[in-house]
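Each chain you see keeps its place in the complex, though not every chain is here.
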Amino acid sequence: MASGAEARRQRDAAVVASLQVVLLAAFAVLARYDSSADPRGGAPHDALGPRYPIFQDVHVMIFVGFGFLMTFLRKYGYSSVSFNMLVGTLTVQWAIIVRGLFELEEDSKIHVSLTSLLSADLATAAVLISMGAVLGKTTPLQLILMSFIEIVIATANEYLGVQIFKAVDAGASMFVHVFGAYFGLAVSLVLGHGARIRKGEGNALEGASYTSDLFAMLGTMFLWMFWPSFNGALVEADAQHRAVINTYLSLASCCAVAFVLSALLSHDNKFDMVHIQNATLAGGVAVGTGADMLLQPWGALAVGAAAGALSVFGYARLQPFLLSRLRLHDTCGVHNLHGMPGLLAGAVGALAAGLASPEAYGGAAALAKAFPARAASAAALAGNATAAAALDGAGRAAGAQAGYQLLALAVTLAVACVGGLVTGFILKLPFLNGVSRDYWFSDEYHWEVPSENHSHKLENGNEQEDTKTETLYDSQLHI
Amino acid sequence: MASGAEARRQRDAAVVASLQVVLLAAFAVLARYDSSADPRGGAPHDALGPRYPIFQDVHVMIFVGFGFLMTFLRKYGYSSVSFNMLVGTLTVQWAIIVRGLFELEEDSKIHVSLTSLLSADLATAAVLISMGAVLGKTTPLQLILMSFIEIVIATANEYLGVQIFKAVDAGASMFVHVFGAYFGLAVSLVLGHGARIRKGEGNALEGASYTSDLFAMLGTMFLWMFWPSFNGALVEADAQHRAVINTYLSLASCCAVAFVLSALLSHDNKFDMVHIQNATLAGGVAVGTGADMLLQPWGALAVGAAAGALSVFGYARLQPFLLSRLRLHDTCGVHNLHGMPGLLAGAVGALAAGLASPEAYGGAAALAKAFPARAASAAALAGNATAAAALDGAGRAAGAQAGYQLLALAVTLAVACVGGLVTGFILKLPFLNGVSRDYWFSDEYHWEVPSENHSHKLENGNEQEDTKTETLYDSQLHI
């Protein structure tokens, strides 16, 4: 094995170790238990509350859902699930710090609670989506640096959207899905992956195997099942109940439509596992922004159906086009699962916000709870001056709220693209040593991989094959 | 590829799309948010309540549990988990509509709530059980049509059992497991699958591979672990607590006995993965009807032990007999996991109902809560005329309740068999184009399957094998 590769791996490990030391120091200086986790805080018997199972559902989505969904590559399973875990564990720590700094408490400390962990998990989703665009073509260190930059930009963008524009986005389809997808696509574009993939040559490892497809379906299923928890994680009461119902229904119709479109757009009109693994989930993204709004059950079904069709169309038609024309390579097709359905989500959210009336929400107070910026005007509509005075806010009309929703969407798209482009140039710096083209989509760049033939040795008494693999592996090494 | 197969797949996709449109229209006309999911409904802070995690457990059972349990077939993994998902997502929508129509609210609308989603998931279990009997031998469209018919009949049967006979069935062992199993077996019989399976010829794909067995064990484990949630999903308070304890214990003893019987009844006295994957779960079925009754811990263990033995006996002895004598083919052995243990559950439930006294239940009111039809007589037993007057009901004696339990069981069995026979004849209609015998248990009928040899290409530089597979595939096509 070339000592150069070893030295680089040692160096990368040392950088990761340093980052962990920095995180530890940041926590030591900045972070304390929230009062609800402090014995002096007088927490009730069930301090964890009903949000804990929802947090665990989201946790499963982040670490098993995303992790195994990416194992669809036949020889990149170790890396997919493990780098997802590595990037995820560093990102959640960093997200607690960065998000905490944006909402620092009076004592200048970050107060860590279950909500911090849940928010950190949600923020991490954006990074893992970006990772999907560049999966198999980057080193863990590149992914980790991307994450550290992305979390800062994503948090700032979310702050802008939520605190300044007063946009709402219950399931984070704009601030997580759109942001993560276009950020990752911009990184991929700058890294020039698409340009280096020569059609028909040496892409043998980019596809799936029968077994890897089934592992990926496990990721799909856990994402699909627990998405109602994702979209309802940060809202409450009837809004949370609606988020669960809308997401469940949107995912149901999305799945059916994804099967239909897959059969209509695929070779020989058969189903395509790539579509089933991914496009069946687009309904969860597309209903995210409006998950807690008054879509009504049929509206949720309609959104899901549109998302399923849009996503399969993306995989079957748009993605090859983007690769050949824009040289844009997108390993997991995050544009089709998170990008376009996220844009749809933003539009649906704006539409539902534009239709929201105090009557439908049962009064000005409830409407103001759903759309904080509408507080005053809603109260005015109801002719209740006292309530209007008690609530601060822009006092927006429904149309204005819709406009701000679209503004937040457009700004998110722009910030993600620019942020991703800049990040891409940073990740391209020569000293970071990207993965050699010969090792794209191959675990062998970072792992000792057991020879498949080992398992047949006992039966065949044939060790020749083994040697062959080893030889190939060594001779191919010119990284 | 023959264009006939493509045309048929296109046609089937179009039918599925139409069904989704019909569902969307039905929701638009009939379904609205329940008041607990409506901002005008005054839902409390934790509107989702403690039932949400239980719903998610059931959700995992339906989509990962059933889905992966059926991946045991070595070359039908794509289809098993994906068709389970497709059928499941259409069925839950349809079940919300059909069940909603049976309990229409005053405003002639179906009120959609978390309970609707949970009930829809439970109803879907019946369809997925039926699917197990015909797995690998039917098209997705056949399965979907079966589902749409089955949900109507099953809901009507459950209405009859619960509302007319006033039978109780906490874990739905009668209304879901018995119904789903015998319905599916009747369909299989009519489709003539058993008669077409010629022993020792061309059944190479009916078995498992090492890897497919492990994927199936994932399904087994999630079913096994979350079954207490299934059996306790729709009851409350101490009854729910008992359902969890009884189911946990029944599954524990069932598992141990299944291993014992598997070793005693299998070749060379080794364990058989088919038994471990399935019979270990029979305790969850067998304790279902009486899950919330006063079985006591030892009673739950006894029920589980009996179920484990019965189920392994079914797999090892009865199933081959039914195939050779009745020409009844049952891919997943649903008769052994759901059918017979479900009958046992009905008997256990009747027995426990027959032994239920006001004393054991701590009074007439509690007994009436457990067995609604016993309201009056229980109150009378307690000599409390006021309570008797306040509660309506048949005022049944314990023995009568036991009788009605058995009546509901018998009627369920009969309705399932007749309904399944009729449905089988419908699915046999020529224009539905069943799966050619050559493609039974093969994903290749509906999927582009990656050649296993692909993954060795890099090592071997050998692409001949690939071509061979493709050739075989084309030449075999005479569907």
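Every chain is named by a letter (A and B) in the order it is written, and numbering of its residues begins at 1.
Everything that follows uses one rule, which is that contacts are C-beta pairs under 8 Å (C-beta built on N, C-alpha and C of every residue); 3 or more make two chains touch, one makes a residue touch a chain.
If you're wondering where the values come from, they're calculated on a predicted model, not measured in any experiment.
Enquirer: Of how many identical copies is the complete assembly built, when 2 are given in place?
Expert: Assembly-level count of identical protein chains is 3.
Note that in this section only the chains that are shown with their structure count from here on.
Enquirer: Fit subunit A to subunit B on CA atoms, both being copies of the same sequence, and give the resulting rotation angle in degrees, nearest 5.
Expert: Result for this pair is 120 degrees.
Enquirer: From the C-alpha centre of subunit A to that of subunit B, how far is it in Å?
Expert: Centres of subunit A and subunit B (C-alpha means) sit 33 Å apart.
Enquirer: Which stretch or stretches of subunit A touch subunit B in the complex?
Expert: 49-50, 53-54, 57, 74-75, 204-205, 207-211, 213-214, 217-218, 221-222, 224-226, 229, 232, 236-242, 244-245, 248-249, 251-253, 255-257, 259-260, 263-264, 266-273, 276, 280, 294, 296-298, 301-302, 305, 360-363, 366-367, 370, 452, 465, 468-469, 472
Enquirer: Where on subunit B is subunit A touching in the complex?
Expert: It comes out as residues 1, 5-6, 9-10, 12-14, 16-17, 19-20, 23-24, 27-28, 31-33, 36-41, 43-50, 52-53, 56, 59-60, 63-64, 67-68, 71, 75, 77-78, 81-82, 85-86, 89-90, 92-93, 112-114, 116-117, 140, 211, 215, 218, 446-450, 452, 454-459.
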